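Written below as structure tokens is the structure these notes are about.
As you look at this complex, bear in mind that one protein chain is not there, while each of the others sits in place.
Chain nomenclature is as follows: A, B and C, assigned in order of appearance, with residue numbering initiated at 1 for each chain independently.
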Amino acid sequence: MTSTRIPLTNKHHTGHESIVCIGSAVFGGGNFSVIAGPCAVEGFAQLYDTAILVRTAGASCLRGGAYKPRTSPYSFQGLEQEGLKILQEVSRSIRVPFVTEVMDAGEVDLVEKYADALQVGTRNMQNFKLLKRLGKTKKPVLLKRGMSARADDLLLAAEYVLDGGNQQVILCERGIRTFEVCTRNTLDLNIVPYLKSKTHLPVVVDPSHGTGVRDFVIPMALAAAAAGADGLLVEVHKNPLEALSDGEQSLWPEQFTDLMKRLKLLLPVVGKTLMRPLSQHES
Amino acid sequence: MTSTRIPLTNKHHTGHESIVCIGSAVFGGGNFSVIAGPCAVEGFAQLYDTAILVRTAGASCLRGGAYKPRTSPYSFQGLEQEGLKILQEVSRSIRVPFVTEVMDAGEVDLVEKYADALQVGTRNMQNFKLLKRLGKTKKPVLLKRGMSARADDLLLAAEYVLDGGNQQVILCERGIRTFEVCTRNTLDLNIVPYLKSKTHLPVVVDPSHGTGVRDFVIPMALAAAAAGADGLLVEVHKNPLEALSDGEQSLWPEQFTDLMKRLKLLLPVVGKTLMRPLSQHES
Amino acid sequence: MTSTRIPLTNKHHTGHESIVCIGSAVFGGGNFSVIAGPCAVEGFAQLYDTAILVRTAGASCLRGGAYKPRTSPYSFQGLEQEGLKILQEVSRSIRVPFVTEVMDAGEVDLVEKYADALQVGTRNMQNFKLLKRLGKTKKPVLLKRGMSARADDLLLAAEYVLDGGNQQVILCERGIRTFEVCTRNTLDLNIVPYLKSKTHLPVVVDPSHGTGVRDFVIPMALAAAAAGADGLLVEVHKNPLEALSDGEQSLWPEQFTDLMKRLKLLLPVVGKTLMRPLSQHES
Partner (left out) sequence: MTSTRIPLTNKHHTGHESIVCIGSAVFGGGNFSVIAGPCAVEGFAQLYDTAILVRTAGASCLRGGAYKPRTSPYSFQGLEQEGLKILQEVSRSIRVPFVTEVMDAGEVDLVEKYADALQVGTRNMQNFKLLKRLGKTKKPVLLKRGMSARADDLLLAAEYVLDGGNQQVILCERGIRTFEVCTRNTLDLNIVPYLKSKTHLPVVVDPSHGTGVRDFVIPMALAAAAAGADGLLVEVHKNPLEALSDGEQSLWPEQFTDLMKRLKLLLPVVGKTLMRPLSQHES
């Protein structure tokens, strides 16, 4: 096996866009899905109320962190296994799948028991032990771009997962580090058409971490869709002012509803279809 | 006069979005216009043919460089005054205004005689002598962001022009320098909602220089519109393979036509109206 | 415990520079030590020969990777446990301690059995599970700055280790990602005086990864010493042209000898003392 073979992420391997499904949320091949929810799981009521709101607005997948990578050891680190249980309970009760972050190869066994999809955070994009372990899981992997990763580094990180045997990888742009300080990170939408030109894997965008500013999330979410993304990852909190983390970048529920309405209008312009959540009575 | 006064660029100065017109091309206040044309004026036929094409597709303003800032002294430096004459002749014959770059305070007298609007290039964003001189012109100024300029630096550069007496300034995002190499620059659309939240001035985006890759121009142009831009600056060449500069980022005419069709569909989603060029018979 | 307490990394906690020892290699408090060796352990002879050369030239600590974090899954991944055994054998036979990278919390148990100090690589600077586990080891930790980590992020990463109970942390600058392409990374020596002004922990510099270019290693190593670093981490290979990884940035043995001679002359100018390796007969 040499480095000159065609990478598994390369679009020439499939000849068409791969479709990755997290339950009824479908990404790729013209399908566009929105993953929404709070930054961190703070308790059942907080998650349940937010989950109902985002489902009603049209999100087809839930997000929420049980294990939180925090720059400071003294910041809130997440509810851990208790958070996973809450995520699963809420997810089942409202019939919306969920994705959550796994931070360490040693925790995959536990997290994959609960989650419908496993997220690799930006700080772990090149945690190769974790990537190799995720090559062996049967759950889809949402791989976030590192803050200083070039597009080709992201593709090679995905290659670790595909080479391990798991073809269900969704790539996620979430902002890079630049000199600009008017946003928390610089959401780099250029990578969307670049990745779509190189790989068959679906590409989603996280405008919440990408900008870090609530009022910039809707314009950048729409921009991501216009640029060709296959989905979004959006932080929504029933009351952002009370969020334990990332409140300043979380949408208010009515903002999220507005975003979903605009997306429904915009997606046809770029030939995409918005996936709806399953109704309570669908099977 | 102290630095603690409210800057002239600040939206609190006007209470509403400023509208800046380059002939029939209107920017701001819900109006969206597209400026298109070749990177450099290479001759009458090249410019005329391209101008007709972009006008037919819906561009309401022409672009083209007579004075070209080139990294190397041995690259094509532009036709200079001869280029200005060609620009004016083509512009008048097809009734579309044009914007062109002025590189030095000492050349403003000449360029403002020909051009409908004066462009300040990215390398000159902090050429303060030039900015001060442009405060005294009666023509609109298209001010491009420097490659390493923060959003607030761009606003302060515009402040030089406004403070000099010229309120007709259009800000232009055109890509910044980052570690990412999959695009020539990193087009930073985050600055669009940021600027719109701070200033009354219109904001346009140049996806051609911003990406440097032809096939990424349409997705990023649509993304710019979705992010809230008031217009676009797009390089089009009747045959990009023969362009003397920037051919690899210039759209083919049919690509530009496709872009304009999609823009017409997308702009209503974000509450904008696309300005059409004057018909040959309108007055 | 709140985030407003004085961080454990802060110099006000100790009132003086901390000294961290890896065997006879002493860092901090005016002591300067050089860690040298190949990028990766390739076999006993390769490591032994290089180790003898760097010891003779004055290196007081050996480096070499058994577990290699590689951007591509198809690049050489290291000899793993076999590499650890070779490192220990060579280290004991020539009486020079060694530092080697540990890539995952789950591997600390194994690596700490062999190594004199544990390195956290740039891609793992914010692998918080790993940092927490290293708070429980009794071996010193060499913590490399992430490619896009701000100085304060590096200090907070170190805080995880100190907060876990391990005070023996050496910080390492190894280059950041910028737009500049004339070097592999941009070695950021500015962080040296910054860190020295903020923390009691020793700071070392890796000019090999920092520049990625063999001929720039000596000037930047001397510059690091002049800027106030407490030590260096340098890649040396007995024949860089045959190295399995990073050959283009590894010094030839005679270059390393030249570097050590110049360091001995330069360090007194900045009030530092170069630590020598133990002689074969010292106890």
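Assume a contact is a pair of C-beta atoms (placed from the backbone, for glycine too) under 8 Å apart; a residue touches a chain by one contact, two chains touch by 3 or more.
Please read these numbers as outputs of a predicted model, since none were measured by experiment.
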Q) Which residue among C:T122, C:T211 or C:Q255 touches the omitted chain? A) C:T211
Q. In the full complex, which of C:M220, C:V234, C:M260 or C:M275 touches the chain missing from this view?
A. C:M220
Q) Where does chain B touch the missing chain, residue by residue? A) 1-3, 5, 69-75, 103-107, 123-130, 132, 146-148, 153, 156-157, 159-160, 163, 176-177
**Q.** Touching residues on chain C - with respect to the absent chain
**A.** 148, 150-152, 176, 178-183, 186-194, 197, 210-211, 213, 215-216, 219-220, 222-228, 262, 265-266, 268-270
Q) In terms of residues, what is the contact footprint of the unshown chain on chain A? A) 177-179, 181
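Everything that follows uses one rule, which is that only the chains that are shown with their structure count from here on.
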Q) Which chain, with its centre taken as the mean C-alpha position, is closest to the global C-alpha centre? A) A
Q. Same or different for chain A and chain C, when you check if over half of the residue numbers at their contact belong to both copies?
A. same
(Q) Nearest whole angstrom, what separates the Cα centre of chain B from the Cα centre of chain C? (A) 49
Q.
Using mean CA coordinates as chain centres, what's the gap between chain A and chain C in Å?
A. 35
Q: For chain A, write out the residues touching at least two other chains, lowest number first.
A: 148, 176
